[in-house]
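A single protein chain has been omitted; all remaining protein chains appear in their positions.
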Amino acid sequence: MAENKWGMIVDIDKCIGCQACVVACQSENNIPINEEGHFNQRRAIEWIRIERYWEGEFPNVRARFVPVFCQQCDDAPCEPVCPVYATYHNSEGLNVQVYNRCIGTRFCANNCPYQARFFNFWEPEWPESLKNQLNPDVTVRSRGIMEKCTFCIQRIRRSTREAAKDGQEVEDGDRGMSPACVNACPTHALTFGNLDDSDSAISKQSKEELKQPAGSRPGGRGYHMLEHLGTHPNVVYLKKVDKTAEEHEVHG
Amino acid sequence: MIPGDFQVKKPTSKQLAIFGTLGVVGLGSFVAIALGLTWIVSAWLGMPVIFAHDQGPTQPIAFPHPTHVQDLGLDCTFCHRNVTEGAAATIPSAGLCLTCHQVVGDGLEQIENMREQVADDRPIDWVRVHRVPDHVHFVHEAHIRRFSGVKTVVEEWTDPNEQAGEIRLGEALRIDPSVSVGQTMEIAEAQVCSVCHGDVGSMATVEQVRPLKMGDCVDCHRDNGAPTDCTTCHY
Partner (left out) sequence: MAITRRQFMTYVGGSAAGAVVFQACGVPADELLVQAPVEMPEDLVTGLDNWYATLCRQCSTSEGIVVRVMEGRAKKVEGNIDYPINQGSHSARCEAGLQALYHPDRIRGPMVRVGERGSGQFREISWEDALGRLTEQLQNIQNDGNQSSVVMATDPVGGHLGGVVERFVSKYGGRHMGYEPMERTTVRRAIKHVFGQDTMPDFDIENSNVVLSFGADFLNTWGSPVRHARGYGEFRQGDRERGDFIHVDSRFSMTAANADKWVFVNPGTEGLLALSIAQVIIDEGLGDAAAAQALTNNGRFNLGAFAPDNVAGATGVSAERIHEVAVQFASHGPSVAIGGGSAGAHTNGFANLVAIYSLNQLVGSVNKPGGVILNPTSPFKDVPVTAGVDSFADWHRLAEEMRNGGVQVLMVRDADLFHGLPQATGFKGASFNVPLIVSFSGFIDDTTAMSDLVLPQHNSLEDWGSDIPDAGPGYQTVGFQQPVVRPFFEHRGEHLGTRNFGDTLMAVALGLEMDLELPGDTFQDVLKDGARQLFEENRGSVKAVTFEGFWNGLLQRGGWWDDSKKETHVFAASPLVEVPQASFSNRDFYLMPFATTGIGDGRGAALPWMQATPDPITSATWQTWVEINMHTAEELGISEGDVVRITSDAGSIEALAYPHPGVSPNVVAVPVGQGHIAGGRYAKDRGSNVYSILDASSDSTTGALAWAATKVDIVKTGEWKRVPKLENTVTEPPRDDERLIIEITPLDS
């Protein structure tokens, strides 16, 4: 089996903050309904969320959007603190949460600089008829369990299996394999693929965009979120372009 | 301060005393209950099989596997059609039963019952026998793909990295109790089922023959060089 290292590119310059990814994720991954009270207690669960940052104020005001989700860090701060190895790094570069191991200490969430992990404070509940919508490929997490973005691993598993059935390997850019958020995104701000496959669009693009400026050649727009923490994320963000802004210093 | 925020109030000394006593008593009873439960649960897990060996559940219609498999020679995939295609083996639709039983089996009580149910558009509430928890995603198709085809029976893998043409004696014996090491056997897709399900064709009432607990899965995966990463099954 070929080596896979799943990664994502998020182009902030394309993201418009429309929430399509958020709802697509909730539908695909059986995320409990975020009721009003859950928001009020700051306990809503959104594996992918759109953060909004203000700059300036009226009339020269700007709001910038950025989708934040589990960065599948290669050196993930959440992993070493789990007392029961419920979270670990697998061979495909994914930061995995094993629900049946989790005992709910919430150490991992507290140690995650991206705040991408969510705790089930309540038993998830749906009215009987809404349960018909639940995705049978994804475990319904019960109360007391940590959960987070999985890069829709159920889709990766399904397409790898279906490709293997025909004696092939999954193709990069296969819509069946792409996470729900990527397929939904109207502006194509999200790109998903195999970073280890040197022919894949995502590995080429991330290499190109992560280039540092050298001489007269400008650098790419790529950066890792909170890079200075040394988490080595597998998600590359592409900078927002704003001709009126000053270049923020980017150095390693 | 955000209005409406919870304000901490200092407890009175009386309250402190009550809470203290409650705490000590509670801790004591918690320890006692925890010890008791540990004993019960650990004893329970010592059991090899969840559903007892000796009996399967009673089904709403006493479907006789032996009649269909041994007498008529239907193979598993005739009814459990999805098993070579996807994750679930699936129970056939009543429509499939009716392809034959529209005409066959007049006068038999069980069959009349079934026809009646279908006519009323009522589903048959089969009782599921083999069941893994919700957090386990077992895929039939991949397992059938691994074990079907022409295989040589071996004790140990000749090449640990290339096992496609071989089958370990343990699994081979479950398919055909008469095989021996070195023998080449052609395994049909429908024969693979018996590795985990036993000889369902001979069971009047279907029952579970393997523990199908995680240890069982992992042992088999390890022995057969299948991935043992958690996300193989848990996601």
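General observations
A and B are the chain letters, set down in written order, and residue numbers restart from 1 in every chain.
By our rule, a residue touches a chain if its C-beta (ideal position, glycine included) is under 8 Å from a C-beta of that chain, and two chains touch if they have at least 3 such contacts.
This structure is a prediction, so every number in the text was calculated from the model and none was measured.
Note that of A:Glu3, A:Asp75 or A:Glu227, the residue touching the chain absent from this view is A:Glu227.
Counting over the whole complex, subunit A has residues 11-14, 16-20, 22-24, 26-28, 30, 33-37, 39-40, 42-44, 46, 49-54, 56-59, 61-66, 68, 113-115, 127-136, 140, 175, 180, 183-189, 209, 218-221, 223, 225-229, 237-250 touching the chain that is not drawn. Mapped onto subunit B, the footprint of the missing chain covers residues 2-4, 36-37, 40-41, 43-44, 46-54, 81-82, 85-91, 93-95, 118, 121, 123-124, 126, 128, 131-134.
In the analysis below, only the chains that are shown with their structure count from here on.
Distance between subunit A and subunit B, defined via averaged C-alpha coordinates, is recorded as 32 Å. Chain contact summary for the complex, subunit A toward subunit B: residues 88, 90-92, 94, 96, 98-101, 137-140, 150, 153-154, 157, 161, 164-165. The residues of subunit B lying in touch with subunit A in their complex are 87, 133-135, 137, 139, 141-142, 145, 229-232, 234-235.
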